[in-house]
Each structure stands twice: as structure tokens, then as C-alpha cells.
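As you look at this complex, bear in mind that one protein chain is not there, while each of the others sits in place.
The block that comes next holds chain A.
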Amino acid sequence: MECSICNMRPATLHLTNYLNGHKSEVHVCHECALEHGYIEKHDEPYTIHDLLSGLFHHEYGAHSQPTQPSHTPHAESCPNCQMTYQQFVNTGKFGCAYCYDTFSQHLNPILRRVHSGNVEHVGKVPERQHVHLQKKRVIQSYREQLNQLIQDEEFEEAARVRDKIKALENGEDHREDERGADE
């Protein structure tokens, strides 16, 4: 396959491009990829400043935020690290943990595009800092297991998993009870 930019060198980079909400394939050679900012000389498969800032610009231009109409994006800056919205757009990077709140109204559409539609973390939790959350997740995964076992009519094993859930729930906090309502 030839590079779609220079039509000379063979395409070595095959990126999924999410511009203007459309997904498209880009096939380019290494030189053109560097030149057009698809990649950097940086050890990341996916550092795409230009692509990302493209997303941010698009976000700002095309969608108004009906829930918070009073904010003009330019006025925003992070109270913790002083990063401005413009800096955020230009770099495609956050300045600190609080930036995630500061720029939260722009965040979901961007995350969705970068992470195949996902906006919520489901993986590892730092245990010491987030004991409750960790427990909640464990219980949740047991519940899923339990449902599956019941569906499969593996009642003996299901009873065992149910005991584990009970033990966890009784072991500590009552806060865990809130989870019950979700099911």
C-alpha cells in the first residue's frame, strides 16, 4: 500500500483517525506521519497532539454546551495549575489532576473518540487510597459472576459466591448497601 500523502513511499503507519466525528483510516509513510504530526519522535504509539488539538477545536466550535451556557471556554483556567483552556487546546494535555474537573464539560466527547466510546474507568484501583471503591468493585464483579452462575443453573457455586458477597458486605461499612439498589 502506498502512502496516501506522498504517494511515493510505502505506507507503514495505519491510523484510525477520528476527525469531525467520523472514523477514517489513514495510511501514511513514516516521513509524512512525522511531518503531519500523526506521530512524534516520542515513545508513544499514539501521541497525536495535532489530531487531539483538532478534536478540541472541533469540540469548541461545533457543540454548544446547553447545560452550562454561561461559560465561555476562553475564560476558563485551572485554579490549581493555572492552565488556560487555550493552553489545553494547544497542547492536548492536562496540567494537573484538577484540570479534569476544570475542563470536564469538554471531556466526554474527546474521551469517547480516543477510547472507542468509553468514558468510565473500570480497571485497577489504588487500594490504600480507595479501600471502599476497591471493595465495591470486587462485590460488583462477584454479583456479575453470581448472575451468570444462576443463569447457568450452577446453584452450588452460586451459593458460595453469594456467601462471599455477604461476608464482604457485612465485613465493614454499611455504605456498600447502596450498591444493592443498582442491580
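Just a few scattered comments:
We adopt the following convention: a contact is a pair of C-beta atoms (placed from the backbone, for glycine too) under 8 Å apart; a residue touches a chain by one contact, two chains touch by 3 or more; residues count from 1.
Basically, contacts and distances are computed from a predicted model.
UniProt records the chain missing from this view under the protein name "Protein-arginine kinase", selected from "Branched-chain amino acid ABC transporter permease", "Protein-arginine kinase", "Sulfane dehydrogenase subunit SoxC" or "SufD family Fe-S cluster assembly protein". In the full complex, the hidden chain is touched by chain A at residues 1, 9-16, 25, 29-31, 34, 39, 41-48, 52, 80-83, 91-97, 100, 107, 110-111, 114-130, 133.
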